[in-house]
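One structure, as C-alpha coordinates, below. Some questions next.
What you see is the complex with one protein chain gone and the rest in place.
Chains: A and B, in written order; residue numbering restarts at 1 for each.
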Amino acid sequence: MLVPGRVYLFRIPEGKEIIEFLREFAEKENIKVGIISAIGTLRNPVIGYFMEEEKKYKEISLTGTYELLSLSGNISLKDGKPFVHAHVVLGDSEGRAFGGHLVRGEVFVAEVFVQELEGETLERKPTEHGLALW
Amino acid sequence: MLVPGRVYLFRIPEGKEIIEFLREFAEKENIKVGIISAIGTLRNPVIGYFMEEEKKYKEISLTGTYELLSLSGNISLKDGKPFVHAHVVLGDSEGRAFGGHLVRGEVFVAEVFVQELEGETLERKPTEHGLALW
Partner (left out) sequence: MLVPGRVYLFRIPEGKEIIEFLREFAEKENIKVGIISAIGTLRNPVIGYFMEEEKKYKEISLTGTYELLSLSGNISLKDGKPFVHAHVVLGDSEGRAFGGHLVRGEVFVAEVFVQELEGETLERKPTEHGLALW
(Lines give C-alpha, C1' and ligand atoms only; values in the text may rest on other atoms or scores of the structure.)
Protein backbone atom coordinates (compact mmCIF):
# COMPACT_ATOMS: atom_id res chain seq x y z
CA MET A 1 0.00 0.00 0.00
CA LEU A 2 1.24 3.45 -0.90
CA VAL A 3 1.22 6.32 1.57
CA PRO A 4 2.06 9.99 0.99
CA GLY A 5 5.67 10.91 1.62
CA ARG A 6 7.51 14.19 1.19
CA VAL A 7 6.18 17.11 -0.85
CA TYR A 8 8.12 19.68 -2.87
CA LEU A 9 7.23 22.89 -4.67
CA PHE A 10 10.15 24.49 -6.46
CA ARG A 11 11.34 26.23 -9.57
CA ILE A 12 13.75 24.67 -12.04
CA PRO A 13 16.52 27.10 -13.04
CA GLU A 14 16.39 28.58 -16.51
CA GLY A 15 18.28 26.67 -19.16
CA LYS A 16 17.96 23.22 -17.61
CA GLU A 17 16.59 20.29 -19.62
CA ILE A 18 13.40 19.51 -17.74
CA ILE A 19 13.21 15.70 -17.90
CA GLU A 20 16.85 15.26 -16.96
CA PHE A 21 16.47 17.77 -14.11
CA LEU A 22 13.44 15.94 -12.72
CA ARG A 23 15.16 12.57 -12.98
CA GLU A 24 18.23 13.87 -11.19
CA PHE A 25 16.02 15.49 -8.57
CA ALA A 26 14.28 12.18 -7.88
CA GLU A 27 17.64 10.41 -7.70
CA LYS A 28 19.19 13.03 -5.40
CA GLU A 29 16.15 12.97 -3.08
CA ASN A 30 15.85 9.19 -3.36
CA ILE A 31 12.24 9.36 -4.51
CA LYS A 32 11.29 5.94 -5.83
CA VAL A 33 7.59 6.56 -6.42
CA GLY A 34 5.77 9.85 -6.80
CA ILE A 35 3.65 12.11 -8.91
CA ILE A 36 4.67 15.32 -10.60
CA SER A 37 2.81 18.32 -11.95
CA ALA A 38 4.22 21.54 -13.35
CA ILE A 39 3.46 24.73 -15.20
CA GLY A 40 5.78 27.23 -16.82
CA THR A 41 7.33 27.96 -20.18
CA LEU A 42 9.53 25.68 -22.31
CA ARG A 43 11.84 26.38 -25.21
CA ASN A 44 12.01 24.03 -28.21
CA PRO A 45 10.11 21.15 -26.60
CA VAL A 46 10.24 17.73 -28.20
CA ILE A 47 7.13 15.60 -27.76
CA GLY A 48 6.39 12.01 -28.63
CA TYR A 49 3.39 10.20 -30.05
CA PHE A 50 3.44 6.45 -29.55
CA MET A 51 2.78 4.53 -32.75
CA GLU A 52 1.10 1.30 -31.74
CA GLU A 53 1.91 -0.59 -34.92
CA GLU A 54 5.53 0.48 -35.12
CA LYS A 55 5.88 0.04 -31.34
CA LYS A 56 7.88 3.21 -30.99
CA TYR A 57 7.55 6.93 -30.44
CA LYS A 58 7.36 9.39 -33.29
CA GLU A 59 9.15 12.54 -32.18
CA ILE A 60 7.70 15.96 -32.90
CA SER A 61 10.08 18.90 -32.44
CA LEU A 62 8.45 22.23 -31.71
CA THR A 63 10.46 25.36 -32.33
CA GLY A 64 10.33 28.42 -30.13
CA THR A 65 8.84 29.22 -26.75
CA TYR A 66 5.68 27.49 -25.56
CA GLU A 67 3.63 28.00 -22.43
CA LEU A 68 3.74 24.79 -20.39
CA LEU A 69 0.01 24.51 -19.78
CA SER A 70 0.27 21.26 -17.89
CA LEU A 71 2.85 18.66 -17.10
CA SER A 72 1.41 15.50 -15.54
CA GLY A 73 3.65 12.65 -14.69
CA ASN A 74 5.02 10.15 -12.29
CA ILE A 75 8.23 8.77 -10.86
CA SER A 76 8.84 5.04 -10.68
CA LEU A 77 11.79 2.71 -11.07
CA LYS A 78 13.32 1.53 -14.32
CA ASP A 79 16.48 -0.54 -14.32
CA GLY A 80 16.56 0.08 -10.57
CA LYS A 81 16.75 3.87 -10.87
CA PRO A 82 14.17 6.67 -10.66
CA PHE A 83 12.49 7.23 -14.00
CA VAL A 84 10.25 10.15 -14.94
CA HIS A 85 7.28 9.66 -17.25
CA ALA A 86 5.53 12.91 -18.12
CA HIS A 87 3.00 14.17 -20.63
CA VAL A 88 2.65 17.83 -21.48
CA VAL A 89 0.24 20.28 -23.02
CA LEU A 90 1.88 23.31 -24.63
CA GLY A 91 0.44 26.61 -25.86
CA ASP A 92 1.77 28.71 -28.70
CA SER A 93 1.62 32.49 -29.21
CA GLU A 94 -1.87 32.22 -30.72
CA GLY A 95 -3.21 30.20 -27.78
CA ARG A 96 -3.35 26.94 -29.72
CA ALA A 97 -2.55 23.79 -27.77
CA PHE A 98 -0.20 20.94 -28.64
CA GLY A 99 1.14 18.07 -26.66
CA GLY A 100 2.49 14.59 -26.23
CA HIS A 101 4.82 12.42 -24.22
CA LEU A 102 7.57 14.78 -23.05
CA VAL A 103 10.88 13.78 -24.61
CA ARG A 104 12.78 16.91 -23.66
CA GLY A 105 12.53 20.66 -23.39
CA GLU A 106 14.61 23.56 -22.17
CA VAL A 107 13.24 25.37 -19.15
CA PHE A 108 12.52 29.05 -19.36
CA VAL A 109 10.30 28.79 -16.27
CA ALA A 110 9.07 25.64 -14.54
CA GLU A 111 7.17 25.60 -11.25
CA VAL A 112 7.05 21.99 -10.15
CA PHE A 113 5.09 20.08 -7.51
CA VAL A 114 6.28 16.63 -6.49
CA GLN A 115 4.41 14.31 -4.12
CA GLU A 116 6.45 11.33 -2.99
CA LEU A 117 4.59 8.05 -2.44
CA GLU A 118 6.08 5.51 -0.06
CA GLY A 119 5.40 1.94 1.01
CA GLU A 120 5.90 0.01 -2.19
CA THR A 121 7.83 0.37 -5.41
CA LEU A 122 6.66 0.36 -8.99
CA GLU A 123 9.14 -1.04 -11.49
CA ARG A 124 8.86 -0.50 -15.22
CA LYS A 125 9.46 -3.62 -17.29
CA PRO A 126 9.52 -3.98 -21.06
CA THR A 127 6.24 -5.16 -22.62
CA GLU A 128 5.32 -6.65 -25.96
CA HIS A 129 3.98 -3.21 -26.96
CA GLY A 130 7.42 -1.66 -26.93
CA LEU A 131 6.63 0.32 -23.77
CA ALA A 132 8.09 -0.07 -20.29
CA LEU A 133 5.17 -0.44 -17.88
CA TRP A 134 4.47 -1.41 -14.25
CA MET B 1 -13.80 19.42 6.61
CA LEU B 2 -12.00 17.14 4.18
CA VAL B 3 -8.79 15.37 5.10
CA PRO B 4 -6.52 13.25 2.89
CA GLY B 5 -7.28 9.54 2.85
CA ARG B 6 -5.72 6.70 0.90
CA VAL B 7 -3.56 7.19 -2.20
CA TYR B 8 -3.22 4.94 -5.22
CA LEU B 9 -0.94 4.85 -8.24
CA PHE B 10 -1.77 2.08 -10.68
CA ARG B 11 -2.14 1.12 -14.30
CA ILE B 12 -5.47 0.25 -15.89
CA PRO B 13 -5.25 -2.92 -17.98
CA GLU B 14 -5.33 -2.54 -21.75
CA GLY B 15 -8.75 -2.76 -23.31
CA LYS B 16 -10.75 -1.44 -20.35
CA GLU B 17 -13.17 1.46 -20.76
CA ILE B 18 -11.54 4.12 -18.60
CA ILE B 19 -14.52 5.88 -17.00
CA GLU B 20 -16.27 2.62 -16.11
CA PHE B 21 -13.02 1.21 -14.71
CA LEU B 22 -12.48 4.27 -12.51
CA ARG B 23 -16.08 4.21 -11.27
CA GLU B 24 -15.84 0.53 -10.41
CA PHE B 25 -12.49 1.15 -8.72
CA ALA B 26 -14.03 3.86 -6.53
CA GLU B 27 -16.94 1.60 -5.71
CA LYS B 28 -14.76 -1.41 -4.91
CA GLU B 29 -12.46 0.70 -2.70
CA ASN B 30 -15.41 2.57 -1.20
CA ILE B 31 -13.98 5.97 -2.17
CA LYS B 32 -16.73 8.54 -1.75
CA VAL B 33 -14.69 11.67 -2.40
CA GLY B 34 -11.39 12.02 -4.16
CA ILE B 35 -9.38 13.48 -6.96
CA ILE B 36 -7.96 11.69 -9.98
CA SER B 37 -5.22 12.43 -12.46
CA ALA B 38 -3.88 10.23 -15.23
CA ILE B 39 -1.69 10.05 -18.31
CA GLY B 40 -1.43 7.38 -20.97
CA THR B 41 -2.88 6.57 -24.36
CA LEU B 42 -6.56 6.12 -25.31
CA ARG B 43 -8.21 4.53 -28.30
CA ASN B 44 -11.28 6.08 -29.90
CA PRO B 45 -12.05 8.53 -27.08
CA VAL B 46 -15.44 10.23 -26.97
CA ILE B 47 -15.45 13.72 -25.47
CA GLY B 48 -18.28 16.06 -24.59
CA TYR B 49 -18.82 19.79 -24.92
CA PHE B 50 -21.62 21.17 -22.76
CA MET B 51 -24.03 23.33 -24.74
CA GLU B 52 -25.39 25.89 -22.29
CA GLU B 53 -28.49 26.74 -24.30
CA GLU B 54 -29.46 23.16 -25.11
CA LYS B 55 -28.52 22.10 -21.56
CA LYS B 56 -26.84 18.95 -22.75
CA TYR B 57 -23.52 17.59 -23.96
CA LYS B 58 -22.58 17.45 -27.60
CA GLU B 59 -20.52 14.31 -28.10
CA ILE B 60 -17.41 14.36 -30.24
CA SER B 61 -16.05 10.95 -31.27
CA LEU B 62 -12.35 10.82 -32.06
CA THR B 63 -11.07 7.92 -34.11
CA GLY B 64 -7.75 6.23 -33.54
CA THR B 65 -5.12 6.37 -30.84
CA TYR B 66 -4.51 9.55 -28.86
CA GLU B 67 -1.94 10.36 -26.23
CA LEU B 68 -3.75 11.07 -22.96
CA LEU B 69 -1.95 14.31 -22.13
CA SER B 70 -3.93 14.94 -18.98
CA LEU B 71 -6.92 13.57 -17.19
CA SER B 72 -8.14 15.73 -14.32
CA GLY B 73 -11.15 14.71 -12.36
CA ASN B 74 -12.86 13.94 -9.14
CA ILE B 75 -14.95 11.33 -7.37
CA SER B 76 -18.12 12.28 -5.55
CA LEU B 77 -21.53 10.74 -4.96
CA LYS B 78 -24.44 10.71 -7.39
CA ASP B 79 -27.59 8.78 -6.57
CA GLY B 80 -25.70 7.51 -3.52
CA LYS B 81 -22.91 5.88 -5.51
CA PRO B 82 -19.37 6.94 -6.49
CA PHE B 83 -19.40 9.01 -9.66
CA VAL B 84 -16.37 10.01 -11.73
CA HIS B 85 -16.21 13.40 -13.43
CA ALA B 86 -13.15 13.83 -15.62
CA HIS B 87 -11.89 16.16 -18.32
CA VAL B 88 -9.15 15.16 -20.72
CA VAL B 89 -6.64 16.65 -23.10
CA LEU B 90 -5.64 14.37 -25.97
CA GLY B 91 -2.82 14.58 -28.50
CA ASP B 92 -2.87 13.27 -32.05
CA SER B 93 -0.01 11.97 -34.21
CA GLU B 94 0.88 15.52 -35.28
CA GLY B 95 1.04 16.79 -31.70
CA ARG B 96 -2.22 18.74 -31.94
CA ALA B 97 -4.34 18.84 -28.80
CA PHE B 98 -8.05 18.17 -28.39
CA GLY B 99 -10.21 17.69 -25.36
CA GLY B 100 -13.45 17.82 -23.48
CA HIS B 101 -15.52 16.17 -20.80
CA LEU B 102 -14.51 12.50 -20.93
CA VAL B 103 -17.49 10.40 -22.00
CA ARG B 104 -15.57 7.19 -22.65
CA GLY B 105 -12.39 5.80 -24.11
CA GLU B 106 -10.62 2.48 -24.44
CA VAL B 107 -7.39 2.20 -22.51
CA PHE B 108 -4.20 1.38 -24.32
CA VAL B 109 -2.16 2.65 -21.38
CA ALA B 110 -3.41 4.57 -18.34
CA GLU B 111 -1.28 5.44 -15.33
CA VAL B 112 -3.66 6.76 -12.70
CA PHE B 113 -3.23 8.60 -9.41
CA VAL B 114 -6.14 8.71 -6.97
CA GLN B 115 -6.17 10.70 -3.73
CA GLU B 116 -9.07 9.86 -1.47
CA LEU B 117 -10.55 12.69 0.59
CA GLU B 118 -12.39 11.84 3.79
CA GLY B 119 -14.47 13.64 6.39
CA GLU B 120 -17.45 14.80 4.41
CA THR B 121 -19.32 13.75 1.30
CA LEU B 122 -20.13 15.69 -1.83
CA GLU B 123 -23.38 14.72 -3.51
CA ARG B 124 -24.22 15.68 -7.07
CA LYS B 125 -27.77 16.97 -7.51
CA PRO B 126 -29.52 18.01 -10.72
CA THR B 127 -29.48 21.76 -11.43
CA GLU B 128 -31.49 24.01 -13.70
CA HIS B 129 -28.53 24.00 -16.10
CA GLY B 130 -28.94 20.33 -16.90
CA LEU B 131 -25.78 19.43 -14.96
CA ALA B 132 -25.46 17.45 -11.74
CA LEU B 133 -23.43 19.56 -9.32
CA TRP B 134 -22.48 19.69 -5.62
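Methods note: a residue touches a chain if its C-beta (ideal position, glycine included) is under 8 Å from a C-beta of that chain, and two chains touch if they have at least 3 such contacts.
Here the structure is a predicted model, which means the values were calculated and not measured.
Enquirer: Just to verify: which one of A:Lys56, A:Lys81, A:Arg96 or A:Lys125 makes contact with the chain not shown?
Expert: Counting the whole complex, the residue in contact with the absent chain is A:Arg96.
Enquirer: Which residues does chain A use to touch the chain missing from this display?
Expert: Touch set of chain A with respect to the missing chain: 4, 6-11, 37-39, 41, 65, 67-71, 89, 91-97, 108-109, 111, 113.
Enquirer: Could you please point out the chain B residues that touch the chain left off the display?
Expert: 1-4, 33, 35, 37, 47-52, 58, 60, 62, 70, 72-74, 76, 85-89, 97-101, 117, 122, 129, 131, 133-134
Methods note: only the chains that are shown with their structure count from here on.
Enquirer: Taking each chain's centre as the mean position of its Cα atoms, how many Å separate chain A from chain B?
Expert: Roughly 21 Å, centre to centre.
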